[in-house]
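The complex appears here without one of its protein chains, the remainder shown in place.
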Amino acid sequence: MADVELRKVVKMYDNVEAVREIDLAIADHEFVVLVGPSGCGKSTTLRMIAGLEDITGGEISIDGDVVNDVPPKDRDIAMVFQNYALYPHMTVAENMSFGLRLKRFPKAEIKERVDEAARILDIADLLERKPKALSGGQRQRVAMGRAIVRHPKVFLFDEPLSNLDAKLRVQMRIEIKKVHQKVRTTTVYVTHDQVEAMTLADKVVVMNKGKIEQVGSPNDLYHKPATKFVAGFIGSPAMNFIPCQLEETAGKLHVRISDKLTFPLPPERAARYKSISRDDKLLLGLRPEHITDARSNSGPGFESFEERLDVTEPMGMETLIYFPIEGAQICGRANPSAGAQDGAPLKMAVDLNNMHLLNAASGVVI
Amino acid sequence: MADVAINTTSRSAKAGSRARPVSGVRKFFQKKSTVAFFMALPLILLIAILVVYPALYSIHLATLNKSMQRYVGFGNFTFLFTRETFWMVVRQSCLFAITAVIFKAIIGFVAAHFVHNVPANKQRKWRGMLLVPWVVPPAMSTLTWLWLFDPSYSAFNWILAHFSIGPIPWTGDTGWARFAVILVNIWAGAPFFLILYLAALKSVPEQLYEAAAIDGCNWWQRVWFITLPMMRNIIAITALFSLIVTFANFDIVRILTAGGPLDSTHLFATWAFKLGIESSDIPLGASVSLFMFPILAIAAIFILRDINQRGNEAS
Partner (left out) sequence: MTMAATIDKAGPRRKKKLRSMSHDRKWALRWSYFFLTLFAIFFLFPPLYTVITSLKTSGEISAAVNPWWVYHPTLSNYKELLGSSQFLRFFLNSAMVSICVVIITMLISIPAAFALARMKFWGSATLATGVFLTYLIPDSLLFIPLFKMFAVFHDYTGIQLLNHWYVLVVVYPTLTVPFATWIMIGYFASIPKELDEAAIMDGATWMQTLLRIFVPVALPGIIAATIFAFTVSWAQFLYPLAFTTTTSELVLPVGIITTLIKGDVFNWGQIMTGALLSAAPPLIIYAFLMDYYISGLTAGATKG
């Protein structure tokens, strides 16, 4: 068990900066998920923690020791790979015990640890099989077992679920969470799937273009995104961004999208935004659940308008509605009983209590 | 780097951890590139001492006189240019290599097609039979051909005699001897083409043929518009490879005709052997074998280009 700290870590590949001066502190027992689109540097960061990539600049410490020049085998970490990387010529038990055998652990202890891991992962009856004879989910468990038996300071997961089908992925996600609850080892987990990040993490690290965009709990990221990237990346369907400006009419602050669509801000929001210049180009950020049919939603902060729908997607418990505002495609969520229909106008309401206002140029959430 | 190392030491002393710094010398020997270099070192030495050095050495040898006492510059080469035999060897080497490669390629391609045509469970058996010539050491199979071509007991002539043909002087007449060495080379080399072409045929997706059949292609058009273009790369590489090996052939000619009659079937390799080893004129032999070099180099360049292209396409 240990904490991990990254200080101004840089990774260059032939003059291309893959990771740019990132700082990150991971506490003991914490489950941290690095999430971002492909090429954002999340895997590189993980591989630098693992020691599989050299660190170009800055330093990484595990349990208080700088490990920049420590080879992977001496860092006391274990890693689970995307394609599992099970040794095809070894049985499950041999796969799991390989690291221990290299370190010349006594036989009895190896057996004890393998049995313990097998019990945690529920793979005790597979121990004598070869990886070829296992299903995808079983291979995934063995890969985790190989990490667990080592009792490492840190677990590293590199997109471990992306080779599984959707149903199994959900199942294994829960499995990983359970295992973490049992073994409590500090974990760094890389994924491009924001749902995985939200469901697993104690702390989510959103990365983009080699930099950390925001660090926070899943709820923080969802409700208080710091940047446009985070706001758009977390949540599905993604947050809507509508170009807008602020204006003051009759002493009240309004958000103006077009001549037709100008909404007064609720008092709490008006207080927060009143210092913004009226000339700034802004983006109104609204999650789909805050654009709904007017019938089921009203109250302070709700503003209604009517628009012709392009497409509706009935999902059962809700209906996703798509319509254009000022050239942007907007997605909302309506009650299935609201009668939303393709091509038909619908009376809708926006919930401005949950609005976000972004600077259009910098992408910073105000 | 240094301050990082110091940093590590103090920290690990404090934490009493297992993570430890690595000393300079040990680090050098643990470095990936160092380990890799030592792993590849025997290979590098082997190539340097037993391939690159002799190749350069042979250039040096080619500039000496027969007793290897005196430097004669291009003397051996100018001497060769005046010899009628030399030009005959050049012509025969080209004729031998080009004819043999063309026929090997055609036979290999046709045979591969027929093997590909039969049901999959029977292909293995046929393939197994057709590849036998390529498994037998060429020196040994050429002995059998020598026996088949025997001047007095030729089994071919026995058959031909029933049709009132012959006896044919298989290895005794210039034309027939040239034909004989090419025939044996085709026999020994065609299976190699067959196996590579068969593998290439199997890699052409079946859907392409089905699409072509729907578009109304007949058998011949399918071969011409799908099979050949899809196999173009492998056909080229195989042919170039075979060209190098055939051009440098030694065993077959050496055993079948020993270059005769009247040096008419000599290739560079056999003639170089005769001059360099048998007549102990090492410099002259080295000069002759050096003439193989330009042709090999050109073929090698084309092969490398093709392989790089293939690599690029794959990535």
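A few remarks follow.
Lettered A and B in written order, each chain numbered from 1.
Methods note: contacts are C-beta pairs under 8 Å (C-beta built on N, C-alpha and C of every residue); 3 or more make two chains touch, one makes a residue touch a chain.
The shown structure was predicted, so the numbers you read here are calculated from the model rather than taken from an experiment.
Of the candidate positions B:Leu61, B:Val89 or B:Met231, contact with the unshown chain belongs to B:Leu61. Contact with the chain that does not appear here is found for just one residue of B:Leu95, B:Met140 or B:Ala211, B:Met140. Considering the full assembly, B:Phe37 is the residue among B:Phe37, B:Phe81 or B:Trp224 that touches the omitted chain. In the complete assembly, the contact with the undisplayed chain comes from A:Ala50, out of A:Ala50, A:Met144, A:Val179 or A:Ala197. Although one chain is hidden here, its contacts on chain B can still be listed: residues 32-37, 39-40, 42-44, 46-47, 50-51, 53-55, 57-58, 61, 104, 107, 110-111, 114-115, 117-118, 124, 126, 128-141, 143-145, 147-148, 150, 153, 155, 158-159, 187, 189-193, 195-196, 199, 219, 237-238, 241-242, 244-246, 248-251, 254-255, 268-269, 272-273, 276-277, 282, 285-286, 289-290, 292-293, 296, 299-300, 303-304, 307.
Hidden from this view is one chain, which touches chain A at 50-52, 71-73, 77-79, 81-89, 98-99, 102-103, 146, 150.
Keep in mind that, in the parts below, only the chains that are shown with their structure count from here on.
We define each chain's centre as the mean of its Cα atoms; on that basis chain A and chain B are separated by 56 Å.
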